[in-house]
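Incomplete set of chains, arranged as in the complex.
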Amino acid sequence: GHPMVLSLSCKNSRGIVHAVSGALLSVQGDITDSKQFDSPDTGTFFMRVEFTTPESREAVEAALEPVREEFAMDLGLWEASRKTRTLVMCSKDGRTLNDLLFQQRAGTLSVEIPVIVSNHLELQPMAFFYGIPFIHIPVAKDAEGNSNKAEAEAKLLDLVAEYDIELVVLARYMQILSDDLCRKLEGKAINIHHSFLPSFKGARPYHQAHDRGVKLIGATAHYVTADLDEGPIIEQQVQRVTHAQSAREFVIRGREVEGSTLSRAVKWHAEHRVLLDGKRTVVFD
Amino acid sequence: GHPMVLSLSCKNSRGIVHAVSGALLSVQGDITDSKQFDSPDTGTFFMRVEFTTPESREAVEAALEPVREEFAMDLGLWEASRKTRTLVMCSKDGRTLNDLLFQQRAGTLSVEIPVIVSNHLELQPMAFFYGIPFIHIPVAKDAEGNSNKAEAEAKLLDLVAEYDIELVVLARYMQILSDDLCRKLEGKAINIHHSFLPSFKGARPYHQAHDRGVKLIGATAHYVTADLDEGPIIEQQVQRVTHAQSAREFVIRGREVEGSTLSRAVKWHAEHRVLLDGKRTVVFD
Amino acid sequence: GHPMVLSLSCKNSRGIVHAVSGALLSVQGDITDSKQFDSPDTGTFFMRVEFTTPESREAVEAALEPVREEFAMDLGLWEASRKTRTLVMCSKDGRTLNDLLFQQRAGTLSVEIPVIVSNHLELQPMAFFYGIPFIHIPVAKDAEGNSNKAEAEAKLLDLVAEYDIELVVLARYMQILSDDLCRKLEGKAINIHHSFLPSFKGARPYHQAHDRGVKLIGATAHYVTADLDEGPIIEQQVQRVTHAQSAREFVIRGREVEGSTLSRAVKWHAEHRVLLDGKRTVVFD
């Protein structure tokens, strides 16, 4: 048997688990892990199942098809060993990129990264070290104040198509995406925001946090939506700070928690553990 | 429909989820939460299901009986609203007792506490305040060095029987239980150990921790077994300390984490979230 | 020698430590702990010293007087054993009150609580149990919509004067204080806000947090200022939550962290560890 992952959501009703487990039984599926959640707020049922089966992916899909249809399910089925094709975008600060690349190579992050995109050149050596193509797409204004942002974003979308990208990760990419691009990437782009959202939206959050005198700083990994800093939250982590640390030291301490928060969000997404429940996420950790 | 909780374990094999969900479907069960775990170490399958049904507990039990038999399940079925009858044992330090009683009264801990037992009288006023009978069972040695421990433990077992006790909580009860009593209470007694086990077994763990110069102290809630401090761990929490704190201050800081750790373990047990997997616990949080 | 605590702040300049340590040496002071901080943002120097001395408080004060004058210090000097006289205000929810009272009695909180004030009667039995006078000051609107808030606050200020109160703790007191009262209590009133400020200001923060789908909830203990929820932060703590918990469960989990956060802030304040640096606090933990 080979391991597979099934994730699904649908309007909640009686008999879903029985129907799904019946379909899996019909392809000799051995369930090794299963989690479900019934959202009282949206009336939606969510389920994630890990199982092994001697049958092919197609056979399993066929067995699930009547169930999918009956309950009008949003359903995904993957070989567990298959890695999510991921494009990483970065600018100058390499801490989160470094964390992602190291973990990817170490085999603890179920992604493959065929290409890295940056509006700067600082992190090109790191891409080289990990043997990943690095594409420089500068974003700038010309003398008359016209930005090439639209072309830059078109180029990015070309790369997403060309490389069969399933997930875009903004690893401290310091350009605001256009609403249009955000919509096109909805549900398949993850950003790391360097604050404990919804605190300190907008620019220079660590400086805002320092001004406010907080005792914990944090980072938030969330899906990208047109509404900046309002996307569904996947993971948040915090770090203790004191009065004795400057805003600059907040930034340094924050980097560590940013890398760890983003890596975890990417890991969960790549293992099909994150489902959308309106503006919230269901995370089957 | 009224809410119920089902928890079960059995040798792992194919078709368990389908069989269980089928039985629940036959009594019009709506599954609201379900978690399972397949232990690779012991080959045991664990499952906990919350569901609502218009049928009686007896009807559900009857529907599950063939499944229970087929898979030789260890199976428990409870009305979700039913509270676990709990006897709390304490000595002189009231912090963990105070936490348990406050949460029990606030309704956030699914237990009822018909009786408190102590080998000292210091905490009697607290029991009075919460309106709970307090029974003083002193344990001492006489002039010839003979202890009344055996009688004291017999008295405790009488109380367990008399009050229909399902769970005994040792809330900083400072007497070592006999092997025999431990065996009799196996799986239904929870102790709080004031260290991050397996570090600092035995007496005065905070002083041991201070001598060793640790930077975090912790507490461990575990099931009582004859092998002291070796019972299955239910929950552990830690607290940061520094060189500037004395052993006495370790004790004070530790109390907070002890109360929180023990309350959480009792809560999980009372909600039938803890199952035994050999010497480990499965906690369906 | 008896232990004393000195805390001071002044415009930063050279020679402060030497001058202070010289004054303490002149009264045979043995410094047991000393911490200082030089705030780059406000140019203010902060210092807290624990020492023992055979001399009286008056003698020490006299020795420090020239130093205080030379550097135009804001200076406080206390016997370490002296407890801060504290008035606690509460409404219906007793978790934070329970934590404060238990720790006060256990001797781990350096406060004495001569009186508790509430706009409700629910927590009177708890006050009785701890032997503390409980004064009921209801706040309500009459048929014509006129509130007695002004009289209620006047009554509170009378109590503050009558009982020689040095610190007012709002332990989940669910009435908004008037700007005028806030100003009068500035620097000597601590509130617990049930969110990780500045997130979720205003009403029902746990429900706001649940709607936003955060993965950590928190609590913030801060000094009361006229600008609601904007007072200097003393301590913050967080607690992990998941999609599976309802807003009501956020409230329950939050209570635990509120109690611990508020107790710690009160402890630090009572030990003269908290100094004000503009809108921020310096905490010499």
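Order of writing sets the chain letters: A, B and C. Residues in each chain are counted from 1.
Just so it is clear, a residue touches a chain if its C-beta (ideal position, glycine included) is under 8 Å from a C-beta of that chain, and two chains touch if they have at least 3 such contacts.
Since the structure is predicted, the reported quantities are computational estimates derived from the model, not experimental observations.
The full homomeric assembly consists of 4 copies of the same chain, 3 of which are present in the displayed coordinates.
Following the convention adopted for this analysis, only the chains that are shown with their structure count from here on.
At the interface between subunit A and subunit B, two copies of one sequence, more than half of the residue numbers in use appear on both sides, so the contact is built from largely the same positions.
Per-chain CA centroids place subunit A at a distance of 38 Å from subunit B.
Multi-chain contact residues of subunit C (touching two or more other chains) are listed as 244. In the complex of the two chains, the subunit C residues touching subunit A come out as 37, 39-40, 196-200, 211-216, 218, 232-238, 242-244, 246, 277, 279-283, 285. Of all residues in subunit B, those touching subunit C in their complex are 33, 94-95, 98, 102, 106, 108, 125-126, 129, 244, 252, 255-256, 260. Those residues of subunit B whose C-beta lies close enough to touch subunit A in the complex are 14-18, 21-22, 24-25, 28-38.
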